[in-house]
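Could you have a look at this structure, given as structure tokens, before my questions?
Yeah, one chain of the complex is gone here, protein chain that is, but the others are all in their spots.
All chains are identified by letter, namely A, B and C, in their written order; residue positions are counted from 1 within each chain.
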């Protein structure tokens, strides 16, 4: 009996789009990438050639008309997300969309309706941390009650300082630290804390090294403290310039124990003993950190389509994380502690 | 030439008082403990016998009249601190007083005046973390510019869950987590951040396991986010019941690097490999954690008397940490983000 | 342009054979597994079905006659290895054979001749550690001169105690610890030390817990000290029953620095803080430890075929590691320190 392979189309050949393209082409046994779409024809051509992808499109609607395609991966700029979700789902395609769900809460709400209107289709969002091995084991232990009731979730997201120039260049279009980076921390905290609602938050930060971030009302390093409806506390920190690499760490403090993920961020088992002491060298970038998780989230998505199982990440997760991120951003900008709902 | 030994008197034979008594008697070459004072005559007698201390007093004023005593260590309940500082300094004694400086800002201000009136005497406060080996190296690296400008200091203070019954019993008289535990984290943050003033803070928390803490308007676990005048961020977390031991850790994130102290809290170099994996066993209690620092802070104090050097910890440090601690407590109780000064 | 996929046949559906089957079917973009061979017809049928493999054989010679097959992976019992290499290469197939190369030095020498007779074909052996991320980085650092001249390589290989019953059952047919486990350590040491020849060795050990191993002249735990021609020292330890998991660690001590691989054996970034202290949970078994390396070694083999590049692991590596392993075994059995060559 032939194993089922879901036929995918993908839109958006940026850095993460390229990752997903490579993974769908080479590393996911239950997937076959048959088409890619981008307005950059040169990128389209070379990528199609590199991964031997038969079809290319510059028009997303055209790609969605292709009856061979069963599922679409949306990695385009955020402001196009929900519009493309609508086009794809109306064309009968399963949809996997990158975070953030879109750039406004209104759009997210619209997306909730689109998804609700297509219960026959599988929909999910790219919160890849949930598919990381360490995060998954942590979640199992939490659900198993190993650490008791959650008291505090602390989540850090720092990029490698090596890429600060690119980060600054991309900064004005990124939505800012709270929308671009903390969105993952917010999902992480909500997921570990059991999906509770935020009650209040205070976002602070500043420009500690790169004054450019002030130009778009952002900080080069920011943090936020959140208290949830059930009193769970969340603390986030995001920065663009960690000397030791891409540092994404999470700690979950419970009444019976504590879990820490990636206090030392590396999947290399190597220790280097030199004049510097005993050293571990860390992930250089987020691509290295999440390599396996990016594969596993799409493999899981394909499996959901094949088996009819519902993905764990829902459209509501997309809306709620964005609501919290916006509220943190508003707190940062207004210099006020805010309630989640006025 | 005979080495100089400062002759000490000590008041307060509680747990920490006993530590200081033992250290002054046995481990500090430049100190000689000649008198102890407590209202508990039984404790007085057995402790004097155990450490071969010649004189005992039940009246602090009487002890301060003893011309042999050059310096006094005050480890009595907090509300007596400043009054005793005054008695001792007016009697011409050098004074080392435990944290917190007292239980009100007014008393702290009064203490500032007393100290100012006795420039000929050495005065310091028991912020022992500053004398811990790891904290000292961290401070040197920071002052050396190794990690650049400070962005965020995170400081945790958790007691071992084993002692929760005692903690609850002592709870109503402790002043609450912010005054009793966070006071050290506040001093740590201020010290590493270069003595800057707090601008705003938000304290939150709750009773996640022990409802008793509500009885005295406290939480069993609390946290606070502080922003300082120069934008430095401080995050504190305090809890009474860590499963893995006494967990006191501090992280200093700078623009050029990050320092972490006691992510794994133990001075044992032992790793245990068993069915549980590869494990490090942690400090059971704060006495074990700060054993050497308690010795070194008093040795340093004695050395300041001998050499005339000024102690690094000043009476103003005592006032300012208490001001911040009270403001965090007020924020926690009022459920409002507060400015340091209205 | 269509990407090239090498068409593979595989013989031997034991535990490792199943791993390779799964990897060739699902995880190696440049490979296509078109046929499997085993004498167990039930295993053949279910495996072919699970991975959708079109052809099955119970006769290895028959499989080698299949003109569609370009390369063969041999994972059969060791005593069949070289005979099957001959059949396959004579049939014009590229060959990847599992370690050990065979069960006698004579057979290894015979294999060298077979391989020499087919310079047009790609041949390699399954020393998967060389493809592990951490081992690869270590090798680069060594070749780069980072740790200077190699003084000592220490290499441990321990199975998880959970599987001791299976290990004992398989014990009499395993060849013993030196041939079955240390063969990898020997290759590791030779590889890091730059391919030097062994000069002398002393193998010792005993039955510390499982007397059964005496029945086949083996120990449940053994070690060997080797000195190489250039004075480099090698120390190996192999055991069947580590409480904390599958423990495979290597240390390379050089004149300028030291490298350690997998002192804590886990690719999970999770730390668990509980009554046991701060713990890392380790790899449960070798399949988990080498999962990625098993994929990468076959992907590299396929790439060698496609590009004409020579594999790093040669047939001579297979002979030499086996010679050393036999000599260590002989030392253990005779209780004598031995020279490599009499």
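Convention: a contact is a pair of C-beta atoms (placed from the backbone, for glycine too) under 8 Å apart; a residue touches a chain by one contact, two chains touch by 3 or more.
Please read these numbers as outputs of a predicted model, since none were measured by experiment.
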Among C:105, C:168 or C:204, which residue is in contact with the omitted chain in the full complex? C:204
Among C:49, C:231, C:275 or C:333, choose the residue that contacts the chain missing from this document, as touch is defined above. C:231
Considering the complete complex, of B:122, B:258 or B:321, the missing chain is touched by B:258
Tell me which residue among C:221, C:250, C:266 or C:319 touches the hidden chain in the full complex. C:221
Touch list for chain A against the chain that is not drawn: 242-245, 247, 264, 266, 272-282
For chain C, residues touching the missing partner are 148-149, 151-152, 154, 200, 202, 204-206, 208-209, 221, 223, 225, 227, 231, 233, 235, 237, 239, 241-244, 253, 255-258, 263, 336-337
So that we can see where the missing chain sits, which residues of chain B does it touch? 1-3, 25-27, 29, 49, 51-52, 133-134, 137-138, 141, 146-147, 256-275, 281
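Basically, only the chains that are shown with their structure count from here on.
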Need the most distant chain from chain A, centre defined as the mean of C-alpha atoms. B
Please tell me the distance, in whole Å, between the geometric centres of chain A and chain B computed from their C-alpha atoms. 42
Multi-chain contacts in chain A, i.e. residues touching at least two other chains, fall at 256-258, 263
